[in-house]
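The complex appears here minus one protein chain, its other protein chains still in place.
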Amino acid sequence: MTSNTNLRVTVWNEYRHERNDERVSKHYPEGIHAVLADFLSKAGYSVRTATLDEPEHGLTEEVLNNTDVLTWWGHMAHGEVSDEIVERVHKRVLDGMGLIVLHSGHFSKIFRKLMGTTCDLKWRESNDHERIWVVAPDHPIAEGLGDYFEIDDEEMYGEHFDIPAPDTLVFVSWFSGGEVFRSGCCYSRGRGKIFYFRPGHETLPTYHHPIVQQVITQGVSWAAPTPRKPRTFGNTPALEPYKK
Amino acid sequence: MTSNTNLRVTVWNEYRHERNDERVSKHYPEGIHAVLADFLSKAGYSVRTATLDEPEHGLTEEVLNNTDVLTWWGHMAHGEVSDEIVERVHKRVLDGMGLIVLHSGHFSKIFRKLMGTTCDLKWRESNDHERIWVVAPDHPIAEGLGDYFEIDDEEMYGEHFDIPAPDTLVFVSWFSGGEVFRSGCCYSRGRGKIFYFRPGHETLPTYHHPIVQQVITQGVSWAAPTPRKPRTFGNTPALEPYKK
Amino acid sequence: MTSNTNLRVTVWNEYRHERNDERVSKHYPEGIHAVLADFLSKAGYSVRTATLDEPEHGLTEEVLNNTDVLTWWGHMAHGEVSDEIVERVHKRVLDGMGLIVLHSGHFSKIFRKLMGTTCDLKWRESNDHERIWVVAPDHPIAEGLGDYFEIDDEEMYGEHFDIPAPDTLVFVSWFSGGEVFRSGCCYSRGRGKIFYFRPGHETLPTYHHPIVQQVITQGVSWAAPTPRKPRTFGNTPALEPYKK
Partner (left out) sequence: MTSNTNLRVTVWNEYRHERNDERVSKHYPEGIHAVLADFLSKAGYSVRTATLDEPEHGLTEEVLNNTDVLTWWGHMAHGEVSDEIVERVHKRVLDGMGLIVLHSGHFSKIFRKLMGTTCDLKWRESNDHERIWVVAPDHPIAEGLGDYFEIDDEEMYGEHFDIPAPDTLVFVSWFSGGEVFRSGCCYSRGRGKIFYFRPGHETLPTYHHPIVQQVITQGVSWAAPTPRKPRTFGNTPALEPYKK
C-alpha cells in the first residue's frame, strides 16, 4: 500500500452524532475523526483533527495553509458550517489542497460548491449489504484490491447521484436492496484533487473496516498536491515576437 | 421518443443460434435481426439487414457506403468474421458511420479493434433479474426514461469490463446475483459514434422489451453521422502569414 | 445546419457597453442581444431577449419556466446580477434548461457557480488573429465545419483557463500573440447541458461572423433539454423482492 509520509492531513468531522447517540458512540467513542486520524497516522501521515464546534470549526487560515489533504465527514449540521470557512476551504482546494469527501459529506456546502450540482441521491437505512466493485483497476486508489470488496451492513445510497460525471470513476456499489451507486469519484478542480468515497454511515462500524481504511489512505496519497510554479492570470502582453 | 427518419440503418446479425437452437428460435423465429429491423423500421428509419453467412457477410462496400448507422449482434462465430470486412467496417466508423454494439458483440473483432482492449467481462447464464439505472439523465439515449428500467430475466454480465472509460456512461446495471455492469457506454472514434448496450441474451425475449427497443432506437439516432467538410491530414504549408 | 424549430430561446445580455461606448454601439447599435436574437430567430427558434436593467433582469420565473435554452453575455456588471436570480437560473439549468455562455460570461456568477472553479484566464485586447480548430469533429456543435475557422481580430483569451476538464472539448483556439485556449467546452450538470463558447469581444463585430453564428445556433440545438420522467431522491424503500 502506497503512502506518502511527508503529507500533512487534517481530518475534519462534524462530531455531533457521536456525542448524542449511543448507536454512534459505541463505534466511535472519541468521534469518527479519532478513528480516521488513527489509521492515517499509522500509514505515516502527519495528522491533526478539527471539528465543527471548535473556533472557526478548527479550520483557521494557519491550519489550512499547513494542510496538504483535508478529509471531510458531516451530516446533521451542514447548515452550521459558516460560509466564510467554506470559502476558505474552497480557495485552498483550488490552490492545490486535496479533499476527501466521505459518505454524507455529499451534501456538505464545500462539496456542492465544488461540484456545482445538488449532489442529491437516494438513501435507505436498512443495513443493506454493499459490494463495492472496482471499475478503474489501474487507478492508484484501487491499489492492491481485488475485483470487489464488501461491507456487511451499510446505509444504501442509490442513483441518480446528481454530480458532474467524475473525471475518473473508480468504484461502483451494488446494494442488496436493488440499487447501484458511483461510490468512488475523482475530480480535479483548479489545482486541487477531490475524491468522493461513499461508505461510512455513523451507526455502523464502517471506518474500522480494513479495506475502507486502505482506500481512504490511498485516496489521501492520490489527492496530495502537485508542486508547481505559480500560475498567472489576467492582462498579459503578447509573447510574440519570441526570442529565437 | 426522438427518431431521425432520414437515417439508413443496417442491422447485422450472426444468425446462427436462431437456426440451431430452439431456445433461441422460439423468441426469434426469423432471427434477432428481424426483430431489430422491425422496430427500427417502425421508428421511421430505412432499415436493411445483413448476416454472417451472406457473401461478404452482407457488408459490401456499397452497403456500408449507404449505411448511416450499423447495429451488431454476434456471439458464437466472432472468429468467422473476415478480417477484411472488419477493416472495412472500422474504416467506415472512423469516417463517420455510427455503430451500435449489442450484448455479446462486446467480444466482436470490430468492437475490440475500436476499443484497443480485451473487452472481457464476467458472465453467468442463470436468468438474473437486471435493473438498469440511468446515470446520465440528460443524455439523448436516456430520453423519456425514469430512474431505471427492469428486465425480468437476463444473462449476467459483471465487472470488471475491460473497456476504455466511456466518453459518457449512460447506464449501470444491477444484477440479482450480486454484480454491477457499465451497460450503456458512448464513445467517439474518428468521426464515428459508438454505443455499447448490454442486454440481449439469445435465449431470452429481451429484444421484444419495449424499453430495450426504445433505447436502441434512441441509440441509433444519437449515433447518426455529423455532416462535416473533409479533414486534411499530412504535410501542410504554414498558415502564417494569414490574410488580414 | 441543424436547428430545432420548437425550441424557446432566451437571449440574455448585460447591455451596458452598447449604451456607453461608441466602439461597441457601432457594431451593436441595438445591443449584442439584438444581433444574437436575429440570427437565432432566422434559424427557426422562438426567441425572446432579457437584459440586466429590466425588472428581475428580465428573468422572471415565468420566463425561465418557458425557456429551453438561455444564452448569456455579460462583462462589466457581473456583480450587479442578483444572487436570487442566479439561484433561479442555476436551478433551472440543473432541471434541464440548456445554457450557452459566451465570451466574458466565463466570469459570470452563474458560470462560476456551475463550474465550481474561478474560471479565471489570461486576456489581452490587442486584436490578435484567432484561428479556432475543431478537435471533436463528430460533435453536433461542429457540424459542417472544416478543420478550423478564423476571426481576423479578437481579444485574446489564454490558458490556463481554470475550469473543470470539459466533458467534451470541441474547439481549441490559436492566437497570433502566442497563446492557446479551450474555446468550445461542453458540460452536463444535473439534467442541463452547458456550452461555453469563447469569441465575442464587445468592441469587435464577432457576432456578425457567419461561422460564429452557425456555432451558436448549433450550440443551442445541442443544449436543448432531453425529455425525461421526474427523478426521485431521498428516502426510498427497498426494491427487493422484485415482482417476477
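Letters A, B and C name the chains as they come in the text, with residue numbers starting at 1 for each one.
Following the convention adopted for this analysis, contacts are C-beta pairs under 8 Å (C-beta built on N, C-alpha and C of every residue); 3 or more make two chains touch, one makes a residue touch a chain.
Just so we're clear, the structure is a prediction, and the values are computed from it rather than from any experiment.
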Selected from B:P55, B:G79, B:P210 or B:P237 as touching the chain missing from the view: B:P237
Selected from C:V180, C:I211 or C:A238 as touching the chain missing from the view: C:V180
Absent-chain contact - pick from B:L121, B:L145, B:V170 or B:I216: B:L121
Interface with the unshown chain - residue positions in subunit A: 96, 129, 131, 136-140, 142-147, 150, 152, 167-168, 176, 188, 190-193, 225-232, 239, 242, 244
Absent-chain interface as seen on subunit B, which is shown: 94, 113-118, 120-124, 126, 128, 156, 158, 160, 162, 164-165, 167, 176-179, 187-190, 231-240, 242
Subunit C residues touching the omitted chain (full complex): 131, 133-137, 147-148, 158-161, 165, 168-169, 172-175, 178-180, 182
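The criterion applied here is as follows: only the chains that are shown with their structure count from here on.
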C-alpha-based rotation, subunit B on subunit C, 0 to 180 degrees, nearest 5: 180
Copy pair subunit A, subunit B: interface residue numbering same or different (half cut): same
Whole-Å separation of chain centres (CA-atom averages), subunit A against subunit B: 37
Where subunit A touches two or more other chains, by residue: 158, 160, 165, 178-179
